[in-house]
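Note that one protein chain of the assembly has been removed; the remaining protein chains are unaltered in position.
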Amino acid sequence: MRGLLRAYTFVLMALLYLPVAFMIVNSFNEDPFMEGFRGPSLRWFELALRDVQAAVGYFNSFTVALASGLLSVSLAFLAAYAVGNRRVTLFDALAYPPIVIPEIAEAVALFMMFHTVGAEMGWLTVMIGHTAFNVAFAYVTLRATGVRFENLENAARTLGAGGLRTFKDVVLPLAFPGVVVAIAITFLLSFTNFIKTLFTTGPGFYTLPLLIWNRAKRPGVEEFTYPNALNALFVPLVLISLSIAIAYTVYVMSKRKE
Amino acid sequence: MRGLLRAYTFVLMALLYLPVAFMIVNSFNEDPFMEGFRGPSLRWFELALRDVQAAVGYFNSFTVALASGLLSVSLAFLAAYAVGNRRVTLFDALAYPPIVIPEIAEAVALFMMFHTVGAEMGWLTVMIGHTAFNVAFAYVTLRATGVRFENLENAARTLGAGGLRTFKDVVLPLAFPGVVVAIAITFLLSFTNFIKTLFTTGPGFYTLPLLIWNRAKRPGVEEFTYPNALNALFVPLVLISLSIAIAYTVYVMSKRKE
Amino acid sequence: MRGVSLVVRRGRITVVLGPSGCGKTTLLKIIAGLVEPDEGKVLFDGKDYTRVPPEKRGIGMVFQDLALFPHMSVYDNVAFGLRVRGVKEEEVRSRVREALELVGLDPTMYASRKIEELSGGEQQRVALARSLVIEPNVLLLDEPMAHLDYKIKQRLLGEIRRLQRLLGITTVYVTHDQAEAMSIADEVVVMSNGVVLQHGPQREVYERPLSLDVASFFGEANLLEAKFAGIEGEGLVAIRPEDIEINPEEELDVVYEGVVEDLVFQGPLIRVDVRVNGNQLKVLVGRREFYKLGVGVGSKVRLGWKISDVKGAKAAR
Partner (left out) sequence: MRGVSLVVRRGRITVVLGPSGCGKTTLLKIIAGLVEPDEGKVLFDGKDYTRVPPEKRGIGMVFQDLALFPHMSVYDNVAFGLRVRGVKEEEVRSRVREALELVGLDPTMYASRKIEELSGGEQQRVALARSLVIEPNVLLLDEPMAHLDYKIKQRLLGEIRRLQRLLGITTVYVTHDQAEAMSIADEVVVMSNGVVLQHGPQREVYERPLSLDVASFFGEANLLEAKFAGIEGEGLVAIRPEDIEINPEEELDVVYEGVVEDLVFQGPLIRVDVRVNGNQLKVLVGRREFYKLGVGVGSKVRLGWKISDVKGAKAAR
């Protein structure tokens, strides 16, 4: 019985990884359409290296994600710090809903807002659009990992440290791992975002997911739009995500063991 | 200083809700384009009530979400139960990454897999596609809310209850709130999903986000595609999401207070 | 844990005493069947129960965190073990009633209460009722007082002892607190690092500890380097603080001179810390006697004891 359950769990986990595995294997497939495995090949990666549009997409995704990650975590840190040591507050209740609001609804709303105020759509509107969502996520993450340490702050105070000194020597170093986690998560959410980017971008500005989307619409029309060319483009994106996720998991696991 | 921080937090939270508020207000706007508020009106809601396509979209979204929520939580519950009382395991490490893999990458991979095996695209492929992601989410949620209660199970055993009796009288009732939360979250994720649905659906099958997407592409071409007609369509979707999120938050808050 | 062999006397309270992490809880879980021993056997009345699952052992166990079912009322918690056994609801009702009264909870007041509404002491009583109602052959208690205030702890220890006497149930009580062990034990098992150091009636363990470790773990002990005429060899010996007399009137075997360094008032007893040749000896004196002695910090005193009161000289290391 117990063995059966364990075997089941193994199979389930394997299935979870099936799409990713399928994609990675096919990025090494000589065949452009995955009609079968025609032998190993690096041709799609060589193509990707010559792909200026993909490079621009990766670069844009990266700058937007980095800016949005840093901005949203900074904004959220201040809020989490202000909320203080209390375990649950009204703000915590308010922070959850924006996370689960349908992304497409928020995307359309953002589009309409930007349109209404006459904003020029591009890097900045995309970054702000991502941040609008990321702030809530960063806040929830930071509240969970902690940015206040009541007893330790009290200890520092009784030892003679003022508010700023306590913040610098006690709060910041202890909150730091959580801040890194929050930046990683928001970076990732932004880096891989599609819908909100689509609705908040303007002519000429695109991120990697937008590029892939554009190409996926017309498979095989040119070399860059072959399915397995797309797969090769995904691979770095997927590896970045996986490594951040694994780093995060290892961090959480090491914390729990303590 | 402290007052300033609190004020800041209020403003930040208000900004988070700005897009949603903007959307809800405009759904009552007589003007079709939000060029200004031309007076309150229910015309877009009246239109929505006559909108057969929207009803089909809501219905399809609902059946897919319900099936995917129930299926993924069942699959995940078994796995979480199998993993047992240990605090952190290999499986926990494996369950996180699929959550953060770029959705568009997974969507394309699923599309290609379904295409490769020659599956007929429609309700079933969409549901399976959603479940592939939801299982990981449900697993992580259930591991957090708990499906094993070592000491209580031990107590039940020493009191004379066998494994099944312990499961029925102790494990199930205590795991139940977590199961409800997991179903709510996966339901919501599925209900509001766009990209994966787009890539895994076939001709003739659409969900609400797909319908809105189609209409948003040609604003004002017909009455149904006016921006504020779309806003009115969103309102029930947003309200469903918000109420699930609020219910969840209230639940979490009540647990923490105990 | 290795080479642990434990025979528990029927109808008595055996206290397993040892520091945190010495294997006490694991031992209890092995008895309950919640942990399988790597080797060795668990016998009840001579029958091998090693492979019997916990639900068939007829054991009542009170866990360190109590492990009350939070989703059930007090009544349903206590009724659980009976219902599992298929006892009729009518009988369940009367037996739950009895069990609650036994532990000092008024059934009409408490039956429908939620667990989370109860105080720590009340929860403790419910846990006790829940494990007693099934009339177990053996009652196991795993540091059940760990989270209670001093006074409540004292009261409950008295009641557990009273109940045990009333029901005559064979009881194993695990703790790291020697004061708890003193208040409740008939027999004491002193454990350390997964090894049983000594097992016997508590008075015997206290009066005749087999080693210095036992002497200082169960009760207080002054350890002295010594060489006596009456005992062969040289080594460490232990002498209990209350076995030392201050300014003795009669002739004693060993007499030292020293200076009082500190007086610690402990209620019925006063602890007098005396510096003797660079060592500090702790002496316990009854309150009344102490007043008669009329010593204070800085007083010069003579300390004396009988050779027969020296403990653990055998195990000198």
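By written order: A, B and C. Residues from 1 in each chain.
One rule holds for everything that comes next: contacts are C-beta pairs under 8 Å (C-beta built on N, C-alpha and C of every residue); 3 or more make two chains touch, one makes a residue touch a chain.
Keep in mind it's a predicted model, so treat the numbers as computed, not measured.
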| item | value |
| --- | --- |
| Omitted chain's touching partners, listed by label | A, C |
| Contact partner of the left-out chain, one of C:65, C:98 or C:220 | C:220 |
| Among A:159, A:221 or A:239, the residue in touch with the chain that has been omitted | A:159 |
| Contacting the left-out chain in the complete assembly, out of C:23, C:107 or C:241 | C:241 |
| Contact set of chain C toward the excluded chain (per top definition) | 19-20, 149-151, 154, 161-162, 165, 176-179, 182-185, 202-203, 206, 216-217, 219-220, 240-242, 262, 264-269, 284, 286-288 |
| Residues from chain A at the interface with the omitted partner, ascending | 151-152, 154-162, 165, 169-170, 173-174, 258 |
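What we mean here is this: only the chains that are shown with their structure count from here on.
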| item | value |
| --- | --- |
| Chain at maximum distance from chain A, centres defined as averaged CA atoms | C |
| Chains most often in contact, by C-beta pairs | A-B |
| Inter-chain centre distance, chain A versus chain B - centres from mean C-alpha coordinates, in Å | 18 |
| Interchain centroid distance [CA atoms averaged], chain B/chain C, Å | 54 |
